[in-house]
Every structure is written in structure tokens, then in C-alpha cells.
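All protein chains but one are shown at their positions in the complex.
As written, the chains take the letters A and B, and residue 1 is the first residue of each chain.
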Amino acid sequence: MTAGKKSGGEAGDRLRALGLGAASEETRAPSGAAIHVEDLTAAYDKKAVLWDIDLEIEENSITAIVGPNGAGKSTLLKCILGFLKPLSGSVRIFGKALREVRDRVAYVPQFSEVNWDFPISVRDVVLMGRYRSIGWFRRANASERAIAEDAMREMGLSALASRQISQLSGGQRQRVFIARALAQRAELLIMDEPLAGVDKSSERIIIDKIRELKSEGKTIVCVHHDLNTLRSYFDHAVLIRRYVIACGPVEEAASEENIRRAYEDLI
Amino acid sequence: MISILFSYDFWVVAAGTSLLALAGSIVGCFSVYQGQSLVGDAIGHSAYPGVVLAFICFQTRDPLILTIGAALSGGMAYFLIHSLRDGGGIDFDSALALVLTGMFGLGMVLKTYTQGNPAYADASQAGLKNYIFGSAAFLMKRDAALIFCSGALVLSLLFLFRRILLISIFDRGYAKAIGIPEALGTAVLLFMMIVLISVGLKSVGAVLISSFLLIPCICANQHSRSLGPILLLSALTGILSALFGTFLSTAYRGLSTGPMIILCMGSVTLLSMIFGRYGLLPRMLRKRGKEND
Partner (left out) sequence: MTEVLFVLLMTAMACGLLGPFLVLRRLSMTADALSHSVLLGIVLAFFLVRSLDSVLLTLGAALFGLLTVLAVELLSGKGLVKRDDALGLVFPMFFSLGVLLITRFFRNVHLDIEIVLMGDPLFAPFVRLFGLPRSLVEMFLLFLLNLSFVILFYEPLKISTFDPSYAFLLGIPVKRIFYALMILCSFCCVTAFNSVGAILVISFFAAPAAAASLLSRSLWQMILLTLLLGALNCLIGCLIAFRWNVSISGMCSFVGMLSVLLLSLFSRGGILRGMRRRKQQRERFKEELLLLHLYRHRGDREETGFESLFRHVNWSRRETERYIGRLMKMKWVFADPCDKIYQLTEEGRERLLLAMTA
């Protein structure tokens, strides 16, 4: 690392203070990681939102993506799910391109993206999770329906199955979307703020379910807001603030130092 | 008056309008939930210059060719509205009004051009005028056949793409995540809207055709909150209004068919707004019931 010495100078010091030190080496090979992001930069029209993101999310983990507002958490999810074409870099899921493994990935969207005026029942929403395996044109058969019913029961929604989604509370709605993801029988669940606007009892149900999924060998990635519950709910964390500040087991990644870096106003 | 019910001409017109109402009311529900209710109005008005242009280019009044002209110009209007909004910095509402008036103006320009031009004098002008306010009374068998084919096309498309439409309208993010191209749902819905609007232009007219898509859905919404019943009620409202409206307009001289049907739909909807399950009256009763407890 001969170049390390040359990185001195005032600009270098201040770049380091931003948390932009040298990238760690282990993010190189796409090993058995569930999600492997390399040198990802993403931008909307006017501003760059993510800068040179390198990260790896371990298989069979519960990982939180944490950072202040505008840090690019949702953008990172959008890049991972292929909604947004990055300016540079690549994303591998289970070591493959997204389109090869789409059936193994389930997504729980943010509330604001959903059209709540649409008249649709809980059962029909959960059944959407089976659409890829039912096919777009065939009728849903009994076994597909049974999977959807199972998913509803697991999220405590059986009694609400015929209700309209617009009549449910925030926590119940979130459980419906998680049930839909469960019905997909995916190995990787990506959730955009599953605990935002959710009451305590629903939060309990959701967290218990997430832990159970982990014990079944699945991988869960959530955008998360609440720093207080970070350590108790998650075992891994990614701290971002337009670039990666830390990534790894929650105890290390969410250290005082890293959190200060992510949230304090620099300069 | 009952003798009308045994008249062949009545049934040609009634079949045409009620088929149109059936397909329109079902497709309309989806477009309403996508927040496109006024887009239909703009497309309807904008389809008119396409009719006249097709007439000028091909010098025929064949309904199929004029309908294709209408569809193309309606699609163009949609494109203009969206480019004005997305890139041009004009808000959606103004873009709608702008394109609506501009394209309809173009229609008037082209129509007056054919009037002043001796080359088109032989084709009767009344034919083109019909497309503005509609005249179901002049619906020929050929028009009814066109409506039938387009209606069947649209409804089978709707059936094929039902899941894709459902997901794309309800939850765009999830649709993308399971690999549905973002534009697909919108494109299919737009195609269905444009087909129905262009086909209905002759019988209902550019000004009112979009109501065929919108009003039955509003009506159904006063009675139910789940999709199946809403589609069913919406279709019923559409068909019954179309039949009744056509009947009235055949029975009484001087009542145009299109406006009569709209008036029937509208009256049913207003009644539903008062007496429907989610209407004003039950709501007041419920409130009173709560206060009494």
C-alpha cells in the first residue's frame, strides 16, 4: 500500500474525517453473501444520492439499513431491486444478477407508494405474492390459495381476510404486506420501513415473525428508523449517509463513533 | 311507445350504446382508481381532429378508418399532456386544459377547412358534426359491429391483463419488484381507454364520451368498497342507463341519445350519493345512532 502515504495533505485529512477512509478489502469477492453491492453510485436528476457504495449483506442475517433523512436508504433499496439504474457499479443477489433470482426476493414497499383508494381485499393482496408462480393468465388453484391463507394466518390476519385494505389500521396494513411477502416463499425479504407508523402489538408480531424467518434460514433486510431498537431487533447493520459509514455486525457497525458520524452535521 | 321495443333500428342503437357502456364502465373503474378521470375528457376532445384528418386524407366516412384516426390523435394528446407535465414544467391540470382546447381547436380548424373546400363538398358535413355531440340515432349496423368488436377486444385484454393492472394500479413499487415493467399497466389501460373513446365518438360525441367511463364507477363506489361488486354495479349502471336513455331518445323527438344516457347515469349516481350504502343519508343515520348510544 505505497499510495497510502501519498494520501496525506489537508484534503486527505478532511476526507477521512467524513468517514471516507480506505475501503475495506473483504468486499471484493462475491462470496456466499445474500446481497453484494460494489462501487454503486446512484443519482436522481439533480443530485447524487449514493456515492461509491460497497457493502455485503450476509446470508441468514437480519440487517438494518440506518441513516439520517436523505441519506439514500430507500434509494439503496431501489438500486438493489433494480428500480433505479445506477450510474456505476453492480449489485449481485445470491451471487447472480437480479433477473435470475427475482423469485427468491420479496419486497415490502413503503406506504407512500401504495394507492389506498383501490378497492381490494386483504386476501387478494396476499394472493398477489403468488402471482409469479400462478402465472399472469391462469386461475389460482387451491394449493396457491392455501399458501396465501397460511401466510395470512402467520401474520394474524385470518379474521380480516375479507376486509378491504383501506379499512385497516397502519399496523394491520403493514402485516398484510409482510404476509404477501411470506406468500412468495422467498429467501430474501427486503422491507422499506416495516415498523414506521405501526402500533406496538403489530410491531411485536412483525419482529417475532422476522426472527422466526431468520431461524428458518432466510435473510431479512429492513430500512430502519429507530436507533433505540436497532440493537435489540437486528444482528447486522449498514450505516449510510450517501456513502457507507459502516457495515457489519450491529455491535461494531452501530458504535457510538459511527452513529455520531452518520448523524452529526459535518461542516 | 311499446312498439319501439319491437323495432329493429332501436335494437341496433341500443345494442351499440349498451355494449359501449358495458366496456366503458368496467375499464373506467380502473382508470378512475389510477387518477385518470379527467384524462379521458382530454382524450375525448383531442380525438376529434383525428376523425376530420382521417376524413380529409382518405375521403371516406368508413367508421373503422375514422376511428383509427381518432385513436391516433387521442394517443398523441396523451403523449403531449405527459411531456408538458414531466419535462415542460406545466402542471397536470393546465396541461390537460391546454391540450384539450388546442386539439379540439385544431379539429374545428380542419372541419371548417373541409367546409370551405369544394373537394370535400360531396361528403355530407353532418357526418363530421356528429362526432362532436354524437348521434346514436344514426348508428348503422356497421357501427354497432365495430363497437362489438372493440368492446370484445377491450374486455378480453382486460381479462388477460387483470392481474398486471391490479398490481400496477394498487402498488407500483411491488409491481416493479416482481418484474412487471413500469409502463406496461399504464400502456394497457391507456390503450383500452383510447379504443373505447374513439369507438364511442360517433354515438356519444367528443364532449361527453369520457363520462361513459367515469360516471358508472362513481355510482358503484357509493354502494360498495370491494372490486368485484363495484365492477358489477358499474356495468349494470352503464347498461341500464344506456338502454333506458336510448329508449327515451327514440320515443321522444328531439332528445339526443348521448346526453340522455349521461343524464340517466348521472341521476342514478346522484340518488346513490344520497341513499347508497356510503352515501349521505346512511352516514347521517349512523352518526345519529352513535350519538344516541
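By definition in this document, contacts are C-beta pairs under 8 Å (C-beta built on N, C-alpha and C of every residue); 3 or more make two chains touch, one makes a residue touch a chain.
These figures come from a predicted structure and were not determined experimentally.
K.L.:
Would you indicate which residue among A:52, A:103 or A:150 is in contact with the undisplayed chain?
P.N.:
Considering the complete complex, A:52 is the one touching the chain left out.
K.L.:
In the full complex, which of B:27, B:214 or B:239 touches the chain missing from this view?
P.N.:
B:214
K.L.:
Name every residue on chain A in touch with the hidden partner chain.
P.N.:
1-4, 6-7, 9, 11-12, 14-15, 18, 20-23, 28, 38-39, 41, 43, 45-46, 48, 51-52, 54, 86-90, 117, 243, 266-267
K.L.:
Can you name the residues of chain B that touch the chain not displayed here?
P.N.:
Within chain B, the residues that touch the unshown chain are 32, 35, 37-38, 40-41, 80, 83-84, 87-113, 116, 129, 132-133, 207-208, 210-211, 214-215, 218, 221-222, 252, 254-256, 258-260, 262-263, 266-267, 269-270, 273, 278-280.
Quick note on the criterion: only the chains that are shown with their structure count from here on.
K.L.:
How many angstrom lie between the CA centroids of chain A and chain B, rounded to a whole number?
P.N.:
Roughly 42 Å, centre to centre.
K.L.:
Quick check: in the complex, which residue numbers of chain B touch chain A?
P.N.:
Going by the criterion above, the answer is residues 33-34, 160-161, 163-164, 166-167, 169-174, 176-179, 224-227, 230.
K.L.:
Where on chain A does chain B make contact in their complex?
P.N.:
Interface residues on the chain A side: 81-83, 99, 102, 105-107, 109-110, 113-115, 117-121, 124-125, 128, 131-132, 136-137, 164, 166-167, 180, 190, 192.
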